[in-house]
Each structure stands twice: as C-alpha cells, then as structure tokens.
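Excluded from the complex is one protein chain; the other protein chains are retained at their positions.
Going in written order, the chains are labelled A, B, C, D and E, and every chain counts its residues from 1.
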Amino acid sequence: MAGGLFEFVPQDRRGIGAAMSGIVVQNIERARPEVVDGLGECGVATVHEAQGRTGLLRSFMRPIQAGARIAGSAVTISAPPGDNWMVHVAIEQLKEGDILVLAPTSPCEDGYFGDLLATSAMARGCRGLVIEAGVRDVRDLNRMGFPVWSKSVFAQGTVKATLGSVNVPIVCAGALIHPGDVIVADDDGVCVVARADAASVLEKARAREANEESKRQRLSAGELGLDIYDMRGKLEAMGLKYV
Amino acid sequence: MAGGLFEFVPQDRRGIGAAMSGIVVQNIERARPEVVDGLGECGVATVHEAQGRTGLLRSFMRPIQAGARIAGSAVTISAPPGDNWMVHVAIEQLKEGDILVLAPTSPCEDGYFGDLLATSAMARGCRGLVIEAGVRDVRDLNRMGFPVWSKSVFAQGTVKATLGSVNVPIVCAGALIHPGDVIVADDDGVCVVARADAASVLEKARAREANEESKRQRLSAGELGLDIYDMRGKLEAMGLKYV
Amino acid sequence: MAGGLFEFVPQDRRGIGAAMSGIVVQNIERARPEVVDGLGECGVATVHEAQGRTGLLRSFMRPIQAGARIAGSAVTISAPPGDNWMVHVAIEQLKEGDILVLAPTSPCEDGYFGDLLATSAMARGCRGLVIEAGVRDVRDLNRMGFPVWSKSVFAQGTVKATLGSVNVPIVCAGALIHPGDVIVADDDGVCVVARADAASVLEKARAREANEESKRQRLSAGELGLDIYDMRGKLEAMGLKYV
Amino acid sequence: MAGGLFEFVPQDRRGIGAAMSGIVVQNIERARPEVVDGLGECGVATVHEAQGRTGLLRSFMRPIQAGARIAGSAVTISAPPGDNWMVHVAIEQLKEGDILVLAPTSPCEDGYFGDLLATSAMARGCRGLVIEAGVRDVRDLNRMGFPVWSKSVFAQGTVKATLGSVNVPIVCAGALIHPGDVIVADDDGVCVVARADAASVLEKARAREANEESKRQRLSAGELGLDIYDMRGKLEAMGLKYV
Amino acid sequence: MAGGLFEFVPQDRRGIGAAMSGIVVQNIERARPEVVDGLGECGVATVHEAQGRTGLLRSFMRPIQAGARIAGSAVTISAPPGDNWMVHVAIEQLKEGDILVLAPTSPCEDGYFGDLLATSAMARGCRGLVIEAGVRDVRDLNRMGFPVWSKSVFAQGTVKATLGSVNVPIVCAGALIHPGDVIVADDDGVCVVARADAASVLEKARAREANEESKRQRLSAGELGLDIYDMRGKLEAMGLKYV
Partner (left out) sequence: MAGGLFEFVPQDRRGIGAAMSGIVVQNIERARPEVVDGLGECGVATVHEAQGRTGLLRSFMRPIQAGARIAGSAVTISAPPGDNWMVHVAIEQLKEGDILVLAPTSPCEDGYFGDLLATSAMARGCRGLVIEAGVRDVRDLNRMGFPVWSKSVFAQGTVKATLGSVNVPIVCAGALIHPGDVIVADDDGVCVVARADAASVLEKARAREANEESKRQRLSAGELGLDIYDMRGKLEAMGLKYV
C-alpha cells in the first residue's frame, strides 16, 4: 500500500525479478536532451572509452542499416520468448527522443518487431530499437528510416499471450540497462550510459574527441604513434628486439 | 515398371531418400506465374503470416545484396558436400521464373556457385539462388543483379565427383521444399509456399496487406495498438499493473 | 651468434614460436608491385583457384565495406588478446602497398583498430587491414576509404601492456601467413599467396580469367555447362537417371 | 472419405502445415517391434550407412548420457517456442516402445522436459526423447535411466498457452520425421528410418555388420585397408606420389 | 558521508561501472548457511521455478564434471580479458561456503583458473567456481573434487597486468549477480538468487518439491498430466482436434 514504486525499488536490484513480471513503470527520469544528443554526436566508441570501457552490448548486436548514429533514453521491455505483447504496452510509454530496448527472458530470435510497430513508435517520437532478438520487414524499416540494432533478422512472428514488464531494469546482450539510461548506437554497436553519469561522460567524451583531433593531424602527417605516445623506451624496457 | 515417377512418389516422403540419389526429375508442376509474382509482391513476412507462420527457412540464410525481393518456382538440388556437379544438371531443368534451391547432404560452407553459373542460370530465366552453403564471386553476382540467399560467402571451390539429385524434395535450412513449390525471398529471409497452397496463400496475404494498410494509417496518426487491437481489458485481466 | 635473423629462421617453422614473442623483423622481402597489383585485379576466387585452392582464410573474415578489392604485401602482427600495442610498432614497418595482418594469440573480438590507427597506417601507404579480431570506428573507416576484413566489429577497447611480435609467421583465420606474402581481399574474403609463388600464381590466374571469359560468353548465349564441359557421358556412366 | 485423416494426408506434404496446428493424430502405424529392436542393435552409424547416408539429424543433437543406444517409433510433437503443452498431449499417444520427438516451430533452447514428464512417459513405455530444444533435471533423468538427445540443457521453464500438434510430420534438427518412423539414437547422434523402409534397412544394416566383422579381424591382424580394399592402383592412377 | 562503501552503492547500479575498476569490497553480507544449503538441495531447476523463472545463467555455462550440485555465496570477480590477477585477490576474500563467480569485461575463453588456484580456493573453504570464460587442468580439478561451471575448457594461460575488481556487481552469462547472492549450480546449469530473497525462495522451492513428489507418484502410476492438471477442457476450448 505504500506505493508500487517504493516496493519496486529494492526488488529492482536483481535486474529481472520475479515480482516484476506484469509491471509497467510509467514515470521514468531521463537525461537532459542536450546531453543525450551530445552523446549521440560522439558515437559508441568514444562514449564507451569516455566512461571507462563499460556499458557495451555484445558484438552480435548488429545494425540493419549502415551509417545511422542515434542516442536516446531507454524505454525497456522484458518480454517472454516469442511474445511481443509488451511492445504495444511500451509504445504508450514513449516520449520524444526515446529508444525501445527489448530483452527476452530466454534466448529467442523471433521477429518481435516490424513496420507497423515502427510506424506506431515513430508517431510517438521514438528514435530506434535495440533488441536482443529478431526483427522483420527490414526493407520497410530501412525505407522509413527507423534504425534497428538486433541479434537477428527473422520473419518468424510472435504471439500475444503472456505478460512481461515495461521500464524495469533488464540485461540486454550482456549489459544492464535501467529505464531512462542513455543508449548510444551506431555502426560500431550499442552502448549504455547510466542516466546519472550522462553529463559527466559527455564531458569526458568531448575532451577525448578534442584530444583525438590533434593526434589525428599528427598521425596524418606521418608522425608515428610510437613517438607521439612516447612508447619506444617502454617497449625496449619490456624487451622488444628489432632484428 | 510403371515408370520412375510413380515409384518415386512413395519413396519421396522422407525428403532425402537413399533411392533418390542420382535422380533428375524433369517435369515438375509449377504454380501459375501471376500467383508466383503476387506472392513476390507481398514479401516474406506477409506470406509467412498468411500461411500460418510456416515454411520459413532459418535466419542464417542471408542475402548477399540489399533490397531484392523475388519469387519463383523451386528447382531443387540435393548435392554432396563440396560438390557442385548437380548445379550444372539443374540448370538444364530451369524454366523462366524459376529459383535454384540447393541443400547439401551434410553441412558445408564451400562456394558452390559463382558468376559463371549465374550467367548460365540467368540465360535460362532463373531469378535467383537459395543455398544452404556458400557462394563466391559476390561482387560479380551483385553487378549482374543475380540475387542470392546463402549460409556463407566463401571462395573455397568444389569438385565434380559424386552424384546428387535434382527436383527431389529437400530439407533446406530447416524447411521442407518440394520441386515446384513457390519460393519468396527478400531482406527478411526466405519462405516456401507449397505449390498447391500458393493461390490461397496469396489471397490471404493480400487480405492481410489491405488490413495492415488501414492499421498503418491509424498508427501513423498516433493511435495506439493498445486501443486499435482492444488490448487494455485483457492485459488488466491478466494482471498487468501500472506503477 | 650469427645474428638474430639466422637464429630466427629455424624457429620460424612452428608459425608462432615461444622465442618469437617480442621480436620485430625489420627487413622483409616483398613480391614485385606489378605482381601484387595483378593479383588484386584477379580477385580472391580466381587467385584461390589458380593456386590449387589453397591459402583461403576462414569465411568468418568479413569486409566492413562493400565492393573493395585490394592486394598488398603482408606486414604481420602477433598480438596478445585485447592488447594492440604491437599495431603501433607494426605501422613503423609499413611500406607503400602493404597490408596489416593481425592474429591474436588467443581468440578475441576486441576492437584493436580504429580511425586513428587507420589515419597513421594510410599515411604510411597501407592499403588495408586483415584482422582475426575486432575493429571499431567503422563509419569513419568507411568514410576514409580504408578497407578492413575482420572477425567482428566491436567498440571494446584494448590495452598496451604486453609484447607481441611483428613480421613473424602467423596463423590468421586458419591460414599460415609469412611477412611479405601477398594478401588478396575482396567481397569473397581473403586469400594469401606465398611471396615466392606470386608471379606464377598470377600467370595461372590470368590464364584462368581468359578461359573463363570465353566460357562466360557461351553460357550467356544459353549453351549449357553440361555440353561445354562434356559432362553428359560421365554423368550417365555414374548412373544419373532422368525420370 | 470425408474423414479428417484423409484431408490431412495431402496437406501433410509440406511437413509443417498451417492447417496442422492444433491437430492430434491418434492412430499411427509403427514398424514391427523386432525390426525396431534390430535397428537399435545396429546403431546409428551402421543404420545411416545402410540406408544410403540419409536420415541423420544434425550433429548438435547430443546425448545427456553416455553409452545409451535405443530405437523406437516416433511420436512427433510440433510445439511453439517456450511452450510444452503438447508434450502432455503427446504422452497420452505413447505406446510401449515409442520415442518422443519434438521440434519447436522456431529455434528455442528452453527446457521443455524434466523428470516429471519423464516419469509419465516411462509409465507409458516410452524409451527416450529426441528434442531440438532443451531439457532440464538431467541428473534425475540420468538416475531414472531415461535417455535424451537434445540441442541444449537449460533450466529455463516453458508455458502452456498455445497449441501445437502431435503426430504430424516435422523437421527436427534438419531431418524430416513422420509419426511412426523408426528413430535410432546412440552416442553418435540420431537417425530416422522411414517406417516403410525399416525392414529393408535392417537387412542391409545386418549385412553391413557381417561384412565389417571380417574386415575388423583382418585390420586387427595388421592388414592394411589399402590392400583389403585394393586401393593402391587407383591411388597411383589418380597421381598419388610417395616421396 | 565520506565512506567508500556509501559512495560505492549508488555507482553500483549499472553493474559494471567505470568507477569500480580496481576496487575490492571486503565485507559483504551473505545469506544464512542453512538457507544456502537448502537451496543447494533443491537444485537449479526447482530454485529457478520457485523464484519466478529468473536468475538463470545462459545455457553455454556447462559443468566440467557430472553429478555435482552445490550452493554458496557469490564472491564476484570482474576481470580484464586474459588476465587472472584478480582471482588471487578474490581468494583472500573467500569464506567457508563461498563460490567464486568471474565475468570478463570482454568475451574471453582463456583458462583463468587451474589446479593451483583451486587448491588455494579449497583451502579457504570455497565450494566451486562459475566462470564466463575458460578453465584448465580439468583432470586435476575433477580429481580434487572442485566443481566448475565454465564457458570453455582451454589451456591458454592468462597474464597479471591489469586491475579488475572483486565483490562488485557483475553480469555473468547474462545474469546480474551481486556479491553475497546465492549461487546454485548442478548439471542443469547455474542460477543466482538475490541474497534478500533467498529465504523466501527456499520456502517456495520446498513447497514446490513437496507438490512435485505427489505428482511424481501419480504420473508414475500411469495417470496422465492431461487429467492431473485438468487440461482437457482448456485444450478443447482452444480448438485442439483429435483425428
């Protein structure tokens, strides 16, 4: 009686909890839009480095398109295998700038998502989908410009028979994602940034970019990393021999 | 004595039969061209739904090109691993609008098919290749506009030493395919429609498309699937809680 | 006592030797530029056939771009898992027309290589990278026109803590590669040609291409491989039955 | 003539048909017990050879126990992913000497089957389970002596929400299996023999065993296969060179 | 307010945080021994069901032995790929009844753990190892009776060059694990139970076992699940047809 959310929090710590199935968390906090967009400009590799090489989803999460780079706030979905009912529930929770992130409760490559759901999600301001399962209608999704990172492309349909949850913490492709965390995705894959850390990670990512730009110019002019990073002495000390 | 075909039919039921190696079935029935083409217009995801979510090949069958969508009648090939002799035999059996479908008798990723075979197949009116093995010369195949769905791309060549069969039932990437069945393939993968069911499946697929179009417009306007499909009551009855 | 290189050769025969860790071989022999370039024009499938179907890397080595076809001399890198220090060392050894080829000493999919290293490698005349591990910044790499064949795309960074070796023989994706061997890579994958064999393989590859061109024209005109290659008699002798 | 079974047969030819979901075929024909048992004595490798190298399930189907060798008549199950309701339905159809064979309609590794279902199946005379998905309680299954060949071991449970079918043709691990076909399984994997062919395959398998026994004695005495099979001349003719 | 642990907690929420590398949490809470041991008696499948089908590690985590069933409190290790330095650090933190749980920060199959580390861990009262990477010396580990669940067996050694962390939350084989959580492992795989839930999960698991025992006896006597669970009406209502 003390409120669903309050009870929810301590149970939340295991990521996918028994008590959480059948729950929709409606009000989630999000990072500030300019922070989200800034992280999107930096891209996955830079953001991942900037936050200490954490938060990366597994490399089997591949884009269905080439060249897209997005960032947004995670609206998370924990769904049973082969059941996309909760996607409909999640779409209602979307706000401008969000990204849907779905993890099945056991491994599945069925096509949870196609052009109709993308149409609906785009109408709600959704920027893309990250799904540790399959999608279909990829030709249409590409034409619509709706970017997706998925484990598979598979026309196999799903049912609507069992509850899951929306906006609970999930483990997606090996990364723990809380609702409202910032998702960054591009051709390199997908990275999650904890909402609370987003601003500081952005700062570090921009510093990193500035630093890289000067390095890029020196390397482009033919200078060697061995010299720029002053590696020769250390390599010799480690025993590297030139023959 | 009553003819090879008659003897063939009852043995046929196991898909890949001992008695069938070294057999070429010359006269196969095909679905009507307008039905085949209609199914091609609908695409894999819609056709697969329309026939009750059956007939889909495994998701590891990927296109070597983007954006192609074809349909055609299956000319099937059962080939030994690493041996593409039967592809030459099968090409003679091709008619305008056919698709070559090859399954090796044990798993293999060798490159059974390249630009020379594609040149020959195109000259016979072939629309594409579906192969649970490898292909090569993919740059040339793409330039020629010859679409392929395969398990792998691999330059490893094959020999011509052992017989297989042409136009016998095969299991390809987990789906049973009879010669003359309709193959539909696009970016979502590959689906087979039994020849006898092709017309009725097309009808259902078109009905489905019409229905989807109206849904698409409502979803695009911001209406929710929760309301369009009237899901709220059922979700509540199942115990979904909003917190 | 007679010099590092002399001692090196007999130990070399095991490919990745204990004695070789921490060694950089500075002067390697390369094939003549016109031979290397000629092999590049022929492409992987033709070169692989021309040298007796040998030297092909495993099919999991996929390009991050479409349509690129390159050839170059291998500058090899044996690197610890998750450690890209030796890439910096290797870049200094690059000459115009070289290709970096990296094999980790145990399986790894981390992103060893990104846009900064590509900038540096391009400034030294490097034509591309072949890596049995991961790369990142693939959007930038594609924009720069730096071609890569890799096992994975993964933003996971690497450290610079442990020595490896440069220009020692390596086993990369199942193929033995010596420094100075010719690497050919295109949409079909990657093939290695031993430096000493490069000229003779090129000759055979060109003969093969000439022969294929005449076949292509006959096949394009509708003639069958069964007739061009005179297969009918042999197939009948093997027992092929038309029903 | 208007009976369900008659209608069923022609639709049956695609293996997994739309019309078949929600169907239980109650009366299936089985091979004679002495034929089934004879095939079991021969084992998978011999039976597979005896029927012309056909009918083998993919190599990812592994036993959870060591040393078991069984044969039985297939009671087939086509089940939705993550839903084991049809296993209960199938158990009622079991007769003494049967083997349950389950294929999910899309790839799944959930644990469909555990010790309670095994208890029930054993009480009906079931000899084992072949499942292109997961099982659990494997310690108990081993103690009970109930043999299983599966794609995975996974404690993940299943639901009972959607219909499948029992005793319809299925494609399981790449092999087409009709109800009543003979299943042979041992440490080498799983093989299916078409019911109609079972007696003749047994005859060939026994002939093969007899022949092998004489070979085994000669080989054991140190005679070479090169001589027993008279291969030397052919190898020389093919160009084999001893150096 | 200045305490390390307090600061640690909020950062902890992302599981593997940048700020956490190089941290050893020394005092962790554990579940009561009789609860831990009770969960071990129930086994993975029952515990997993009892907590609502959550907490299961991926099915690629396989035992190196047969028949072992253990439970213990997790001492967690987040380690760089190919670097087992933190295992030594973690062993000091072990208490009687603990289980080591290691997740690498990027995918790795190297052999982090062998008989020397097992000797040390056993001397500290450790009950086993769960590792999303490789182990070696498995013959010795089996002789010593030290149970392991791992992703691979691989003799490839590791280095001691980079810091990780001990007793921080980790994602291991897809499951979020906090230090002090209860790990249950047997032939079915590995399951984690949140420390705070352990007692209530044990209660449910025991109720489940009691209930299963009565079912087992009825099923063993030949009664059908269709009747015991009263499924016939529901199946008929869903449209199941017997033909």
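Simple rule for what comes next: a contact is a pair of C-beta atoms (placed from the backbone, for glycine too) under 8 Å apart; a residue touches a chain by one contact, two chains touch by 3 or more.
It should be emphasised that the depicted structure is a prediction, and the values quoted were computed from it without experimental measurement.
Colleague: Any idea which chains on screen the missing one touches?
Modeller: Taken over the complete structure, the missing chain's partners among displayed chains are B, C, D, E.
Colleague: Going by the contact rule already stated, which one of D:Ala45, D:Ala161 or D:Ala199 would touch the omitted chain in the full complex?
Modeller: D:Ala45
Colleague: Determine and list the chain E residues touching the chain excluded from the picture.
Modeller: Residue positions of chain E that touch the missing chain: 4-5, 8, 22-26, 85, 88-89, 91-92, 109, 111, 114-117, 119-120, 122-124, 134, 136-139, 142, 152-157, 160, 163.
Colleague: Hey, which chain C residues sit against the chain that's not shown?
Modeller: Counting over the whole complex, chain C touches the hidden chain at residues 10, 13-19, 21, 51-56, 58-59, 105-107, 169, 171, 174-176, 178, 181, 192, 194, 196-197.
Colleague: Taking the full complex into account, what residues of chain B touch the chain not shown?
Modeller: That gives, for chain B, the contact residues 80-82, 105-110, 154, 156, 159, 161-162.
To be clear about the criterion, only the chains that are shown with their structure count from here on.
Colleague: From chain B, what is the lowest number of touch steps before chain D is reached?
Modeller: Minimum number of steps from chain B to chain D: 1.
Colleague: Return the chain pair with more inter-chain C-beta contacts, choosing between C-E and B-C.
Modeller: By the number of C-beta pairs in contact, the winner is B-C.
Colleague: Taking each chain's centre as the mean of its Cα atoms, which chain lies farthest from chain A?
Modeller: The most remote chain is D.
Colleague: Determine the centre-to-centre distance between chain B and chain E, using the mean Cα coordinates as centres, and give it in whole Å.
Modeller: It comes to 43 Å between the two C-alpha centres.
Colleague: Would you mind listing the residues of chain C that make contact with two or more other chains?
Modeller: If we look for residues of chain C contacting two or more partner chains, we find 109, 154, 156.
Colleague: On the basis of the stated criterion, which chains touch which? Give every pair.
Modeller: According to the stated criterion, the contacting chain pairs are A-B, A-C, A-D, A-E, B-C, B-D, C-E, D-E.
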